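A single protein chain has been omitted from the complex, and every remaining protein chain is retained in its original position.
What follows is chain A.
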Amino acid sequence: MAAGQQWVLVEMVQAFYEAPAYHLILEGILILWIIRLLFSKTYKLQERSDLTEKEKEELIEEWQPEPLVPLVSKDHPSLNYDVVTGPPSHRIIVNGKECINFASFNFLGLLDSERVKLKALSSLKKYGVGTCGPRGFYGTFDVHLELEERLAKFMRTEEAIIYSYGFATIASAIPAYSKRGDIVFVDEAACFSIQKGLQASRSFVKYFKHNDMEDLERLLKEQEIEDQKNPRKAKVIRRFIVVEGLYINTADLCPLPELVKLKYKYKVRIFLEESMSFGVLGEHGRGVTEHFGVNIDDIDLISANMENALASIGGFCCGRSFVIDHQRLSGQGYCFSASLPPMLASAAIEALNIMEEDPGVFRVLRDKCKHVHKALQGTPGLKVAGEPLAPALHLQLENSTGSRTNDLKLLRAIVDYSLERRIALTLARYLDKEERFLPPPSIRVVVTVEQTQEEIEKAAQCIREAAVKILK
């Protein structure tokens, strides 16, 4: 072994002598440079080396943070909530006065349904109240699986997934599919939960004018031109269109057939948010796809909350298994949150039963909506924003005073006047600084199947009087 090593050493020394001079000098310089780099101090980019410890202590002493929250004046108009004593049903007791409810999203009147309450009670006696765990860890109950099956069957899709909170549904669904670098085309009037979902997804968001298909097509064409410049990147960027069936902020429909045409032309996927239209539109209440006769498989994802027509709590997404199953591992509001309490799931199942047994209720609701829409026309000083089909209308000021606070004061005065006359209305609430496109201040008028003809007439009369008195 030693002889072999020695032999290698002799060869090395020989090579050393035979090498040309410049080679040796270059190697020598390189070795010296490496030694210098190894022993020199590393260059820190961030620290300002010109501050002494004493100066640092002084800076720490001097720094004063802002107060945690800015002061709120005691007479801020929204600070004191209207208190509802007792159940939020058709005859609702607001601030001590019994009124007719024109403010809760109780479209099918199921908040008072005895059948739903009984079903929830029996579920409470079997399962208790809470689930004490997320879906992955013994929080999946057989009622959840049953509700998912029923919803999928009702909407005629392959699969459905339930969330325990309506707001979290679309806000968790969008970031599960759309990531950084993907492109989402959204309508300007999209609701707040969609905006939060988009913000969480970190994708490029492009807004198109409300219900304006030409504007959307323009944006899609621009994107196509961009794609042609960089085809490799275009093959991996996903594109989505997010729209609502019935917009909560403007109470009108989205033009779904044109959207589906654009989908196939530009290869974009559609996510449809149906919180206001589920249980309202369509012959059987299946929403805007049934209303327009669009094949439900053409829509990649339908999301809705169960807090309006189904009068429970929570939300669901439905669609093909290929799309929905992904959310079971990557929907944040699904994986990291406790599941829906079983009594609320049972209540939703019973509400679905009622909906399936009596499809006539949807036509009744639509007739009432038309009726209310007509009755509110011609109110002096107020205009009705929304389609005749929409169950949640907005009453906006025809001529704004110029300042939002004053507009809100006037509208609040109308609401108070109506409360005095036993009609419960409410202002539509928005976060002034956080909304992308802040809608104008308005009063929300909600139509439910429980409202009778006389009550609608009375409400319209009351609003007219209020408008005349306050907006003169």
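Going forward, a residue touches a chain if its C-beta (ideal position, glycine included) is under 8 Å from a C-beta of that chain, and two chains touch if they have at least 3 such contacts; residues count from 1.
We take it that contacts and distances are computed from a predicted model.
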Checklist outcome for this item: From "Auxin-responsive protein", "F-BOX/TPR REPEAT PROTEIN POF3", "AP complex subunit sigma" or "serine C-palmitoyltransferase", the UniProt protein name for the chain not displayed is "serine C-palmitoyltransferase"
Checklist entry - Out of A:155, A:174, A:259 or A:344, which touches the unshown chain? => result A:344
Checklist outcome for this item: Missing-chain contact among A:326, A:383 or A:436 belongs to A:326
Checklist entry - Given the contact definition stated above, which residue among A:187, A:244, A:307 or A:450 touches the chain not shown here? => result A:307
Checklist entry - When the complex is taken as a whole, what residues of chain A touch the one chain not shown? => result 46, 48, 51, 56, 59-60, 63-66, 68-72, 76, 78-79, 81-89, 92, 94, 101, 103-106, 110-112, 116-117, 120-121, 124-133, 135-142, 144-145, 164-168, 171, 177, 191-193, 196, 199-200, 234-239, 264, 267, 269, 297, 305, 307-308, 310-313, 320-323, 325-326, 328-329, 332-333, 335-338, 340-341, 343-344, 347, 424, 426-431, 434, 444
